[in-house]
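Only one protein chain is missing from this complex, and each of the others stays in its spot.
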Amino acid sequence: MGSAVTAPGKRDSAFPNFRTRTWNYAARRTLAILPVVLAALTVAFAVIHLVPGDPVQMMLSIGGSVPSPGQEQALRHQLGLDQPLAQQYLSYLWHAVRGDFGRSIVTGEPVSQVIGAAIPASAALAGAGFGIAVVLGFAAALLTTRLRPGPARTVFDALPVFAMSMPGYWVAILLIQVFSFDLGLFPATGGNGAAGLVLPAITVALPPAGVIAQVLANALEAARLEPYVFTAQAKGASPWRVLVRHALRNAVVPTVTLLGTTVGNLLAASVVAETVFARQGLGRLTVTAITDHDFPVLQGIVVLLGVVYVLVNLVVDLLHLWVDPRVTMARRGER
Amino acid sequence: MTLPRRPGLLLAVLTVLALAVCVLMPDVVAPHPPDAIDPAAILRPPGAGHLFGTDQLGRDLFSRVVHSARAALLVAVGAIALSLAGGAVVGLASGFAGGWLDGLFMRAADVLLTFPPLLLALGVVAVLGSSATNVAVAVGFANLAPFARLVRAQVLHLRGRPYVHAATLSGVSPPAILFRHIVPNAAEPVVVVALVSLGAAMLASSSLSFLGFGPRPPATDWGTLAAAGRDYLGSAWWLTTFPSLAVVVTVLAATTFARALRKGRS
Partner (left out) sequence: MNRLRQGKAGLALVVSALLAAGCSAAGGAGAVPADAPPKPGGTLTFATDADPGCLDPQQSATAASQLISRGVVDSLVAQDPRTLEIKPWLAQSWEVSPDATTFTFHLRDGVTFSDGTPFDAAAVKANLDRIVDPATKSLLAASLLTGYAGTTVPDVRTVIVRFSAPNAPFLQAASTAFLGMESPASFAPGPQALCQKVIGSGPFVLGAVVPQQSIELDRRAGYAWAPPTAGHQGAVYLDKVAIKIVPENGVRLGSLRSGEFDAVANVPPRDAGSLTGDFQVLSKQQPGLAYSLLLNTGRGVLTDPVVRQAIAKSINTEQIVSTLYEDRYPRAKSILTPTTPGYADVLDAGQFDPGAAERALDQAGWVIGADGTRSKNGTRLSVEWTYSSPAREQRDVLAQLVQQQLKAVGIEVRLNPLPAGETISRQLSGNVELSDMSFVRADGDVLRSAFYAPQGGKPAFTDPQLARELTDATSTTDPARRASDYAQAQRLAVDAAIVIPIYDPTYLLGVSGAARGIAFDPQGLPEFYDAWVAR
């Protein structure tokens, strides 16, 4: 992230005025994440109050025993539900800002610890998935653009659509059947290091790969009509060189915008993938927290997702600045 | 017109017709009642008599997939109807009011847009509990943003037009302007977005069902059918394959229509 901020400065150091504006924009953009984080915190706070019925009763019933009135009161107190709403909210914010969301109702561990334990596995899955999605998406788009209209082109045009139309659970099941059971290439269950990561990562990568391929192919198609592409062609550059060196550089801009949705889609897909592949992670944690009515853990997850969301979008905006410095000027003109 | 020359579109039309029949009169299409148990025909592979094979209770999978169409589509279509209605209200308010309200709504729409429907739907189900209505509400809410943006854009675009301006000046009420001028103009792009969102809604709701937040047994949709077949991955591939295929085919049909409409427009 740091490099993304400094890079434009370096590139445009010849234009000091431009550089200050860029810095201003970056700073403003960074500050703008605060209201969104506050909103996420508030939504998470609201969760426990929106539940129809008594959340305390629901949470206690999960342990499989009949709660005594004393237990009920203790939990109500522990969750602060016996205080006035405003006071609850402030005390919640005060604790949440310091990463304290209380304890899981089911395991009794601090929420930060429960979620913290799930983050590395999820990050590995999302990271691997992201890499695969980008590689597949770019490869498909470049190949499609190079193909002349015909049957092969039709097939390649349809591939991203198929990738986006497959329910994640079916992709996971098919991968397991073929690569784990029939070929025995990769394990069907998680926690086996890199080998165990392959199939779940492909599962989560397919839909975003489809999106990237489509958007990039369209942008490449448009870029080919630009004058500089003609110039390059006229100079006798090979078609691949024109495509990669000239068209791709410009077409990549709209793809950067997709980064935000891609990360979101990866996280969503990991809910299903982690369940089918029996992997530890945030997705599976979410599902169990829902079935167990483990509201403190859910609150923590909501806030974490909110924070991930704003960070990713911040990175997207700053990346934009880097790949396309006109952004600041355009945005300024808008206001 | 050009249908025969576009096999993809032809297939999509046929799919929609087939789905419509399944939704409207499943008993006509399905050879067996969906919950008729047959101990003599357990886990039969696809073949004559049982097109998609049978499940662990000898129930005809084809009949179950056909009977699940209604639940599966109802949730998806209901969700889109909800996002359409909600999106229209938000978009109109945003477009006509402008100012800080517009800013707030569009910020919220930005957030919703990048937030995957499945995660949002999971959140709603976590709070409200799992039922077909809640899933529809959840997925509908998640898909609200594109509609709101579209309607807002149309409002802004048309507000500046002389005839709309004239109508406003001559005292025509905003709802009348809405239905006379904005709705007809916005209809086509809205349908395109609705078709694309339908696919997303279908995928999100069937994934929720697969995770166990779907309709309550004995009711089924395609997601719950696929989930029920998981126990037999090695021995009865058809149990997960056909319900999942139903989802894929439906999503593909919606996407194909959306693409065709978009191409036709441009």
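The letters A and B name the chains in turn, as written, and every chain counts its residues from 1.
Assume contacts are C-beta pairs under 8 Å (C-beta built on N, C-alpha and C of every residue); 3 or more make two chains touch, one makes a residue touch a chain.
Note that the structure is a prediction, hence the values are computed from the model and not measured.
For the chain excluded from display, the touched partners among the shown chains of the whole complex are A, B. Touching the chain that is not shown, out of B:L84, B:L120, B:A228 or B:A246: B:A228 (per the contact rule at the top).
When the missing chain is restored to the complex, the residue among A:I132, A:V229, A:V276 or A:L318 that touches it is A:V276. Interface note for the absent chain: among A:G102, A:G168 or A:G190, the touching residue is A:G190. Counting over the whole complex, chain B has residues 35, 37, 39, 42-43, 56-58, 212, 216-218, 228, 230-235 touching the chain that is not drawn. Although one chain is not displayed, chain A still touches it through residues 60-68, 106-109, 114, 117, 121, 176-177, 180-181, 184, 187-191, 276-280, 284-285, 288, 291-292.
Please note the rule applied: only the chains that are shown with their structure count from here on.
Listed in rising order, the residues of chain B touching chain A in the complex are 8, 111, 113-119, 122-123, 125-129, 199, 203, 206-207, 210-213, 223, 226-227, 230, 233-234, 237, 240-241, 244, 247-248, 251-252, 255, 259. Residues 36, 39, 47, 50-52, 158, 161-162, 164-170, 173, 176-177, 181, 260-261, 264-265, 267-269, 271-272, 275-276, 286-287, 289-291, 298, 302, 305, 309, 313 of chain A touch chain B in their complex.
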